[in-house]
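With one protein chain removed, the remaining protein chains of the complex are shown where they sit.
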Amino acid sequence: MLLSLMKYEWRNLNADRTPLTITLLLGVALAYGAWNGSQWVSFQRSTIQSALQEETERLRGVRNEIPKVDAGEIKVSPFTDPRLPQALGRGPGARYAVMPPSALGALAVGQSDLYPYYFKVTTGSKQTFLNSDEIENPVHLLAGRFDLAFVLLYLFPLVILACSYDLVSAEKEGGTLALALSQPITLSALTMAKVLPRVALVMTLAVLLPFAGVVLGGADLAADGAVERLLFWMAVTVAYGSFWFALAVAVNALGRSSATNAMALAGLWLLFVVVIPSVLNVAVKVAYPVPSRVELIQATRVAGDAATRQGAQLLARYLEDHPEMAPAERGGIPDFGTVQVAVSEATERAVQPVLDRFDAQVAGQQRIVDRFRFLSPAIVAQSAFNDLAGASAQRYSHFLAQADEYHRQWRGYFVPRILRKVKLSAADLDQLPTFRYREEDLSDVAGRLQIALLGLLIPTLLVVFLGWRWLGRYPIAGA
Amino acid sequence: MLIATGLSKSYAGKVALHPLDLQIQPGEIFCLLGANGAGKTTTINLFLNFIQPSSGSAKIGGLDVTEEPLASKKLLAYIPEQVMLYKNLTGVENLEYFTSLAGGRHTPSELASFLDQAGLAGGDAGKRVGEYSKGMRQKVGIAIAIAKGARALLLDEPTSGLDPKASNEFSALLKQLSDSGAAILMATHDLFRAKETGTRVGIMKQGHLVATYATSELGHADLERIYLEHMHD
Partner (left out) sequence: MTMTLLIARKEFTEMLRDGRFRGAGAIVFTLLAGALLLGWQNHRDVSAQHRVAQEATRAQWLNQGKKNPHSAAHYGVYAFKPQAPLSLVDHGTDPYTGVAVWLEAHKQNEFKYRPAQDATAVQRFGELTGATVLQLLAPLLIVLLTFNAFSGERELGTLRQLFSLGVSPAQLSSGKALGVAAALGLWLAPAAILGSMAIAAASGQGEVMASAPRMIGMALSYLLYFGAFTGISLAVSAWAPSSRAALMILLGFWMMNGLIAPRVASDLAKTWKPSPSAFDFGQQMQLALAKGSDGHDPGARAKALEAGLRKKYKVDKAEALPVNLLGVRLQDSEDHGNEVFDQSYAALWENFAQQNRIHQMVAWAAPGLAMRSISMGFAGTDFPQHTHFAKAAEDYRRMIQRTMNDELTYQAPNTGAPYLAGNDLWKKVPPFEYTAPGAGWVAEQQAPSLGIVGMWFVGSAFLAAWSARRVRVA
């Protein structure tokens, strides 16, 4: 029976051209969002490509230069001699550590426009390469992107609310509710028959269009875990949409007028999508204030000054700790390159506690957000979408850790050679450490996503339960 | 068929219906007469289980409406003052929708014949309800009752606002339904139509059923007396 009722509801909806309107609105928004996201991904890809091309050309240049320097055809200073490890490692030989956009990168821009996705790793200190921010008009960063995640987080709920805010109230106001309920059917069943066709339509669009976008956008679904991620994406979309449908039903179940329902639902939308997130944003900043980076700058400076002043002693101490790196012949004035090694290591060590404090504060903020995001399904869905599209802060930290490790490798290659005053040959260029990004383990992401899905499903079930109970007390007639 | 036993309803201390005892047999048309707020609609809503009784019970065909709401509704049909239908659907489609809510399945020709019996001609049945007059929508209501084979009918001011011709047609349809064995409860404040259509008349005043008469006993003089006594607050 439910099926035949749904058929009628569908026919009724069709008479208003509701499905057409929804398909157009949501379809255009989703398509536009998908296109926008893919633009961003291709921008990142082309930037990465030019960086890698620059690297290849630069290294080729160095390779050609070395024999000429050997032959004395080119005159070089100790700062620019490509055979000296301290010169090569600081610039001409530098390589990029790159995090390519993930398979679903086009679905959400997320935090990826705020954090660097490539570093030029040198023997210099970490601070010298960490600040490779992408150029972007700050007004755009402020406004955010019209990507699929935006459409799903903001507009998708509105479409759901717009087509179901008067689900029951319109029947009551139109007078058809009494006639329908004088038939042997419960209000819950009737509501179900009315809501399901809408759910089917809206969810189909919201699930299939991003899928189409991903496929047409040329995403590599053969990539490891890409299909699983896409399935998770769909699950999050459906769970998030279900929450809003449940909310619409529950508000209808209170038996107020359509106008009141519309206002109440608009208010709830504002609460969940705008107010709770921005209040939470302020709350975490009050609970774990991240000091201005101005402090970090000062700390780095002070540490750097101290290390430079003690340069020669630092080197001596360093060599005592690492006797294996001592140059073959002792004595003589240590050159700039060798002192620099000791100074930058000492600076980094001194600054580390300050950096740790920043990380601890941000981690503290993240902990609060992780706990309190369940107050708003929008936050839960946002973090899940960012995770799935590889646009989360977690993925950035994952990349940062790998870049850090690579930086250590890089230094591990150059520092002993600097200290031992080794001269490099063209063949050594092939021995330089290379960076290869390892994608986050799907199991790590999946763990976070399961919690997110629960965080969407539990409130949904709660609202469904409330709605179902309220429907049982629905004032069909009179006061 | 329709039985109220000590049925009452009060809202927040205000009594809308004092304990009511009433039995309506198949083939009877019982007209509830009274001023606005006398408790007529409350009685009907109680039979429909749209509101919960404060005490007593309402039964349809032996089924308590609060305990077996769905089973009892299979037996009844309800025609409110305004039969409101989906404007964007045709008469036939509305009929099909509401009868499928009742679990019925009918062929198009059956549906057409129900509407025909209810007095809605084939041409009109295919039009969208948005173009219908009140009388035409009322006929769709009757058609739903016919399609369901309803054994109890609850009517709330069905003829108010109808022109005399439509009213007469409607009364005739009611007679047909009652002749085929339905028990009919009709709330109205049209004394004269009640006498003409009904088999019995009950007078309600401030939530009390103050008197019942068989219409055959009532003369025109009685009507005037009843009107002055009860209907004029």
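Annotations
The chains carry the letters A and B, assigned in the order they are written, with residues numbered from 1 in each.
Everything that follows uses one rule, which is that a contact is a pair of C-beta atoms (placed from the backbone, for glycine too) under 8 Å apart; a residue touches a chain by one contact, two chains touch by 3 or more.
These numbers were taken from a predicted model, which means no experiment stands behind them.
Contacts of the undisplayed chain with visible chains (whole complex): A.
Checked against the full complex, the one of A:16, A:224 or A:295 touching the unshown chain is A:295.
Considering the whole complex, the residue from A:15, A:31, A:69 or A:158 that touches the absent chain is A:158.
Within the full complex, the residue among A:16, A:133, A:220 or A:356 touching the omitted chain is A:133. When you scan A:216, A:275 or A:401 for touch with the missing chain, the hit is A:275. Among the residues A:15, A:31, A:69 or A:114, only A:114 touches the chain that is left out of the figure. Residues 36, 39, 43, 46-47, 50-51, 54, 77, 79-80, 110-111, 114-115, 118, 131-146, 150, 154-155, 158, 162, 258-259, 262-263, 266-267, 270, 273-275, 277-282, 284-286, 289-298, 301-302, 305, 358, 361-362, 365-366, 369, 373, 378-379, 382-383, 386, 392-393 of chain A touch the missing chain (whole complex, contact as defined above).
Assume only the chains that are shown with their structure count from here on.
Contacts from chain A toward chain B in the complex involve residues 1, 4-5, 8, 11-12, 15-16, 174-176, 178-186, 190, 476-479. For chain B in complex with chain A, the touching residues are 11, 41-42, 45, 48, 50-51, 69-74, 76-78, 80, 82-89, 93, 96-98, 100-103, 141, 144, 148, 154.
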